[in-house]
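Reading through the structure tokens given below for one structure.
A single protein chain has been omitted from the complex, and every remaining protein chain is retained in its original position.
Letters A, B and C mark the chains in the order given here, with residues in each chain numbered from 1 onward.
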Amino acid sequence: MPTRVSVPRQSDDYTRDAASARRDFLKQQAGASLEHVGSYSFDPSVLPGNIEHFTGVAQVPLGIAGPLLVNGEHAQGEFYVPMATAEGTLVASYNRGMKLLHEAGGVKTTIMADRMQRAPAFLFEDARGARDFGEWLDEHFDEIREVAESTTKSGRQDIEQYSASRILYTRFNYTTGDAAGQNMTGKATQAACHWILEQYPAIDRFFLEGNFATDKKSSQINMLRTRGKRVVAEAIIPDALFQKIMHSSSELMYRARQVSNLGGFMSGVNNNGAHSANGITAMFIATGQDVANVAESSAAFTYAELRENGDYYYSVTIPSLIVGTYGGGTGLATQRECLELLGCYGKDKVRKFAEIVAATVLCGELSLGSAIVAEEWVDAHDAYGRNRP
Amino acid sequence: MPTRVSVPRQSDDYTRDAASARRDFLKQQAGASLEHVGSYSFDPSVLPGNIEHFTGVAQVPLGIAGPLLVNGEHAQGEFYVPMATAEGTLVASYNRGMKLLHEAGGVKTTIMADRMQRAPAFLFEDARGARDFGEWLDEHFDEIREVAESTTKSGRQDIEQYSASRILYTRFNYTTGDAAGQNMTGKATQAACHWILEQYPAIDRFFLEGNFATDKKSSQINMLRTRGKRVVAEAIIPDALFQKIMHSSSELMYRARQVSNLGGFMSGVNNNGAHSANGITAMFIATGQDVANVAESSAAFTYAELRENGDYYYSVTIPSLIVGTYGGGTGLATQRECLELLGCYGKDKVRKFAEIVAATVLCGELSLGSAIVAEEWVDAHDAYGRNRP
Amino acid sequence: MPTRVSVPRQSDDYTRDAASARRDFLKQQAGASLEHVGSYSFDPSVLPGNIEHFTGVAQVPLGIAGPLLVNGEHAQGEFYVPMATAEGTLVASYNRGMKLLHEAGGVKTTIMADRMQRAPAFLFEDARGARDFGEWLDEHFDEIREVAESTTKSGRQDIEQYSASRILYTRFNYTTGDAAGQNMTGKATQAACHWILEQYPAIDRFFLEGNFATDKKSSQINMLRTRGKRVVAEAIIPDALFQKIMHSSSELMYRARQVSNLGGFMSGVNNNGAHSANGITAMFIATGQDVANVAESSAAFTYAELRENGDYYYSVTIPSLIVGTYGGGTGLATQRECLELLGCYGKDKVRKFAEIVAATVLCGELSLGSAIVAEEWVDAHDAYGRNRP
Partner (left out) sequence: MPTRVSVPRQSDDYTRDAASARRDFLKQQAGASLEHVGSYSFDPSVLPGNIEHFTGVAQVPLGIAGPLLVNGEHAQGEFYVPMATAEGTLVASYNRGMKLLHEAGGVKTTIMADRMQRAPAFLFEDARGARDFGEWLDEHFDEIREVAESTTKSGRQDIEQYSASRILYTRFNYTTGDAAGQNMTGKATQAACHWILEQYPAIDRFFLEGNFATDKKSSQINMLRTRGKRVVAEAIIPDALFQKIMHSSSELMYRARQVSNLGGFMSGVNNNGAHSANGITAMFIATGQDVANVAESSAAFTYAELRENGDYYYSVTIPSLIVGTYGGGTGLATQRECLELLGCYGKDKVRKFAEIVAATVLCGELSLGSAIVAEEWVDAHDAYGRNRP
């Protein structure tokens, strides 16, 4: 076994010097130059809480799609949407969808629910112990909430219960303001659990997570019960617009949707739509979201109707959109600029941002969907998407 | 409806000038300065095929975890792993796991399968038509393969069939060399389908995608049948190491795993492990992967055993790891440097890279898992993960 | 197209004569004698509400397993369990499991939840309409309950909400006493919906079922949120008993369980155990349950622990056990006798019956599980299960 040489750290580790020293170390260890990685425009002193062993940056190309026209409750008007990606076609495709929806009068967006959770599991001697504890939890909810609130400014709470065997799985739900809120819910729930453990000696074992919040993982429970924001984006698009802009038709779009619905039901997919992950990921990277949440945020329900007059009612429901406009990476240099471009940086902006994301997703769904039915898809990728070194 | 003002483009659109003009335009339209976005170290002329409406970059902080010790078939030895993220704790947590696994002798990695697909759906007058066509597909496979190969250098192929109603859903599987390969499989499949449509007039309707490849979406079919690389990372960790490094024990880890297994089965999660998306996302951003593939690549199967001597056998199987070391964003400035840091840039490196990703994931699973059972988790996030502007 | 000759009916259609006339008709139409079908021991006048076009009976062989020792809250002591089946080995296998569990001190059973539902879906102009209606539902819950109660004696109620697109899916939950209760919940919910439709004109469309109660179908929602009874059966079995009675060991049982858990998670099964449907179906046929509910009732969560002393903690959780001891087929001749054999006929007996079913299931799981690990399985079927005409 080789002797393990740790990545070097300095007492003040968030400096250009410390980063540079690490790049030198890596050059020595692995023979790799990190010149471009070392090229960044901000002061590393802002980084504690965002990264350890800071060494430089990934420079991810950023394009702009838009204007996107949103008729939301929090987002209203036109937006130019920053998208960070290296996948050719992506920005062009979303842009095309935004053009279609702009002509159709914009995208209506609605936030249906908003809750972030941590999901501790409690074990008892037997199932009856789990059931009794469930009742106790209900009875002592006010005290538990008080303890949880002592650690955080998060708002409304409730506790869901799911039992199996001698285990009670719970979901402690919170509203989390403008933060995505995983950390604050973790802290609040830990505090609550410590209090519970003191009060309820019959608990045999306790784990702060029992795979019922499914942080960074897609799950039916979150698709049903919401994690983050549950957002719906809707639009009604006249057939003539499909013909004019998309070389498609509402009737053809609708037939393709039926085939995709059945295919997705049979294949066991978590999203019967097309590719919401593309738009979500590009916006998440651009705006400093926790990009790993794409795992959950990429679940979606698509529902369409072909109306008698040929209009196409089209909607996407994102049941687990996890976003913040405060905390996390949102305050970093380029990320903050991108949030500001959308008028979404800081306090009381998270719902506006969630609506813009959902509206963007809708545009991308119609664009890729149209391309598939118009058989332009592969050609578009061939024109835009080929990049060889 | 407002007059739509498109994002400005220039005849040579991949220049610093064109990008600068767009930033000026956005400042005018939205009042947002994009100074940091405009700070990048490479020549935009490399970008065609990666992005449209190039405006600048997202600078994503990059840290280094390691050394990671891998006993793979393609990756062997120590690696310093670049991770681009803004989530505090992430790099530190993976780094801690790498330390544990290094002392345990490293992570064994194995690629079990390798296939990328496009999934056209064919409709017929009735189910018998679909069944007949399925037989015809089998009989004419060699000709179909020849047509598909005429568009691409991709290798081995096969066609899976899944029927429902009057529809035959297919999966055209390919090996794709060092590229992730979605575009080349799309192109090859389109060519094959055009040939098929000419040969087989009974096809009533045809769509190039029927939700059976589930590109950018997680699905049971891909968890079962593989999309991209199916990789297993395994290790055997002595109990003493858990005690020493993780303030945990193999017995406690194992009990928590059982509770997570049942919780995940009940919650309908696509990953019974902890948080593979975190490591995968951070590596994907750093190395120019298509980050939206986190949607699929974050699925995983965890399997553990508590051996009689207290050793902990632990494994993660990633059934849909979609990676490339050629094409896409892999040739961009910082991205290429990060691949080179791993010795994974270019030809014949994709399997090595896949093994490093899987090994990294394993380290992160054991680190977060240990933190949860040792109840350090929230405290760690409180120390590292709080960043407020 | 042939002229359609309907099955003949008589003015008093529930008589031996009417049944006999139908058998004659079938002999004439299809040349088939139904002598044995015509052999039954009860007066057909009891059958209205149970069947139409009564023609005779299926005589399903009935065996007895037991004694089963139950330590329930409602079922206590020994029971001889009637099982109607034509699958050789089944009764013997459950009987063997009952012997094991009897020596182990019996099966502990616990009912965790109890709710039956009907799931109307409401459509609105847009998602906001659905959200507004959801709030209105909460506010007017007391009035809705009152209307629902006017049709039925069912007890506690609540309404769950799940939104997607412009649709609000709901679950109207009820307790239903000793009846399985699908019909009474249907009637109560229809009444409630008619009242709602009068009060809330913004409802665009309404369907009494929207695939969220999943009657006669297995679903994640019912596995999570319960349909019928959620019952846990638990036991602790010493290793010595496995060795003595099952030619197995707790350690081997446990290893097999881990492999089955992972296999089931990957295969997308709704039951990580062995074959609960076998015992449930045989008891359902014997006791006049609605046997089609096997579709839902066969879902299960198995959770096991190998304790330090070699004891095997084993549990089965049945999340959607749909049973009644009143109404439906429970009052028919043989069916009532079988319920009486268990002391479960009539009022206030449904929970006792649910516990006996769950305890029986547990015995069967351990028996088949042991046979598989002891490799007796195929041999047992070869000895008992071969019946050729």
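Everything that follows uses one rule, which is that a contact is a pair of C-beta atoms (placed from the backbone, for glycine too) under 8 Å apart; a residue touches a chain by one contact, two chains touch by 3 or more.
Computed from a predicted model, the values in this text were never measured in an experiment.
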Residue in contact with the excluded chain [from C:Glu73, C:Asp132 or C:Glu209]: C:Glu209
Contacting the left-out chain in the complete assembly, out of B:Tyr14, B:Phe122 or B:Tyr303: B:Tyr303
Options C:Gly66, C:Gly134, C:Gly177 or C:Gly228, residue touching the unrepresented chain: C:Gly66
Residue among C:Ala75, C:Met116, C:Ala130 or C:Ala164 touching the omitted chain: C:Ala164
Per the touch definition above, residue among C:Ala75, C:Val294, C:Val323 or C:Ile356 touching the missing chain: C:Val294
For chain A, residues in touch with the removed chain: 220, 223-224, 258, 261-262, 264-268, 272, 301, 303, 305
In chain B, positions touching the absent partner: 73, 108, 110, 112-113, 126-128, 130-131, 162-167, 220-221, 224, 230, 232, 234, 268, 301, 303, 315, 317, 319
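Just so we're on the same page, only the chains that are shown with their structure count from here on.
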Type of chain A:chain B copy interface by residue overlap (half), same or different: same
Cα-superposition angle relating the copies chain C and chain B, to nearest 5°: 180
For chain A paired with chain B, centre-to-centre distance based on mean C-alpha positions, whole Å: 16
Multi-chain contact residues (two or more partners), chain A: 162, 164-165, 167, 220-221, 268
